[in-house]
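A single protein chain has been omitted; all remaining protein chains appear in their positions.
Each chain gets a letter, A and B, in the order it is written, and its residues are counted from 1.
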Amino acid sequence: MKQFTQVADLPNLEVAIQEAITVKKAPFIHQHLGKNKTLGLVFMNPSLRTRLSSQVAGQNLGMSVIVLNITKEGWQLETQDGVVMNGDKAEHVKDAIGVIGQYVDILGVRSFPKLENAQEDYSEKILLDFVKYAGVPVVSLESATRHPLQSFADVLTIEEHKKIAKPKVVLTWSPHPRALPQAVPNSFAEWMNAMDYEFVITHPKGYELHEAFTQNAKIEYDRQKAFEGADFIYAKNWSSFHDYGKILSQDATWTVDQKSMQWTNQAHFMHCLPVRRNVIVTDDVIDSPQSLILEQAKNRTISMQTILKRMLENL
Amino acid sequence: MKQFTQVADLPNLEVAIQEAITVKKAPFIHQHLGKNKTLGLVFMNPSLRTRLSSQVAGQNLGMSVIVLNITKEGWQLETQDGVVMNGDKAEHVKDAIGVIGQYVDILGVRSFPKLENAQEDYSEKILLDFVKYAGVPVVSLESATRHPLQSFADVLTIEEHKKIAKPKVVLTWSPHPRALPQAVPNSFAEWMNAMDYEFVITHPKGYELHEAFTQNAKIEYDRQKAFEGADFIYAKNWSSFHDYGKILSQDATWTVDQKSMQWTNQAHFMHCLPVRRNVIVTDDVIDSPQSLILEQAKNRTISMQTILKRMLENL
Partner (left out) sequence: MKQFTQVADLPNLEVAIQEAITVKKAPFIHQHLGKNKTLGLVFMNPSLRTRLSSQVAGQNLGMSVIVLNITKEGWQLETQDGVVMNGDKAEHVKDAIGVIGQYVDILGVRSFPKLENAQEDYSEKILLDFVKYAGVPVVSLESATRHPLQSFADVLTIEEHKKIAKPKVVLTWSPHPRALPQAVPNSFAEWMNAMDYEFVITHPKGYELHEAFTQNAKIEYDRQKAFEGADFIYAKNWSSFHDYGKILSQDATWTVDQKSMQWTNQAHFMHCLPVRRNVIVTDDVIDSPQSLILEQAKNRTISMQTILKRMLENL
């Protein structure tokens, strides 16, 4: 396994889920794989869950873990080729990545979108530069358009809690005061489409995600219809893709609350965190026994550890 | 042992001191306890001694250690319940702590007081939120009102250097250009009161500490009388508790110098560091053979390691 940037990098998702369940049951039995191996984690944007879960995943596998926090301000990288670098950028991205690759055996990288230019963000240039220049396997720790470790953890959480073979899973847009990336909903849609679930997306008009991710998923603008019979409600805000990076609505009736949860089939509530309480979801829903937010967080270690294990097996 | 936030969390201080002495003699013999265990260290304020000594203590016990620096600016946490989070705070403290608790086996946290509102600081809300929501044992790395790992190290240092069973220990206020917390003197008083020492506090009027910490300790406003016959002089600045957070005096005659040390019984000099030389204490005193500042720093590892060992034994 040379890279993990999207669900398509797993040749057989069902097998990967079974492997993750095995990893969760016995997290320390593969420490021979990581002996004398180093995991490098490069964060171009802040991280809490991803950093901690990735450090733990690497350490569970016996790896040394090195974290490199690179704020875009602190360490300006030139990304264009052929430029005369006499400005404020002290290093070219290809050299920085090539060097980091000399010191680690597997490299994780996080790089958020700027939300200014869809074409630029959706080109995934920074992530692809890491894949191109690192010389070692690369794991996405959330890129401009996808968050595959989160989606893998989400799928695992659904598999652990579903009561029927083919549950109804609903991705619902929720309001938020700031413009957020589409990475989590894009990725979630992509992974849901790879599973044999009934998958429905609901959001106000104008919030349609890129079709490359939603594919044949049902889009239901009537929120109540979407929620009816749902086994899992996955709430998330995102900014508009078509009116790129814009906030088109802050409609508080889209907040997930007890009333809307009553439309469902006693659905579990899911969110990737961090979450703004009483904006995305009301306290009574997120604090209810149906809430899976901590289980999702816990499974972030498992999804990362499963990917790292595969990469280590192929080093 | 589920939490370590004050001396009262140690059921028998004498036994704990003996355990610490054992740990210091053979620091690496308990590494089986920490195998496959992770220590998380959350710093809401900067740290040098506490971070390094805690990392070493965890590693001596075979643990993996993960440090999370959270400046109050960088990661705004909502601390009030029931709030509609549509402002600048992106995560509720209960969710952040709950998530961190998913990834670690023991959690340390540092959070300083704001020194604006005594009631708010002395409620220890942030520390108690960690205890409440972490789901794993919590160690205070200095909270608004106490610094128990420092006090434990201080007691250990006194035990190692005392020449009589019941030494005279004097806590003396010293001047400082900035307003400092009461955590170190509060905690030191609390621990001294738990020992069978002759304990005296001296400071200018107006600098009385909260009685919950000083209890029956003797307060002697005449500095020379306080110093007479002392075996240990523990210098520290703090801001006023009663005129909360204010600097009432910068009186340079309170600086510990050779003249005042001559009043004592060839006392040892102690300070928790960092120290402003020639403001808190003169160079000749802090650099004298009687100074124990580096021994105190060294014992910071031992106090933390003793607490972690107990927690690991009860996981």
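One rule holds for everything that comes next: contacts are C-beta pairs under 8 Å (C-beta built on N, C-alpha and C of every residue); 3 or more make two chains touch, one makes a residue touch a chain.
Bear in mind that the values here come from a model prediction, so they are computed numbers and not experimental data.
In the complete assembly, the contact with the undisplayed chain comes from A:40, out of A:27, A:40 or A:274.
When the whole complex is considered, the residue among A:19, A:78 or A:142 that touches the unshown chain is A:78.
Touch with the hidden chain on the side of subunit A covers residues 36, 38, 40, 64, 66, 68, 74-75, 78, 81-87, 90-92, 95-96, 98-100, 102-104. Residues touching the missing chain, restricted to subunit B, are 27-28, 46, 48-49, 51-53, 55-56, 59-60, 177, 273-279, 283, 293-294, 297-298, 301 (touch as defined at the top).
Simple rule for what comes next: only the chains that are shown with their structure count from here on.
Computed from the mean C-alpha positions, the centre of subunit A lies at a distance of 40 Å from the centre of subunit B.
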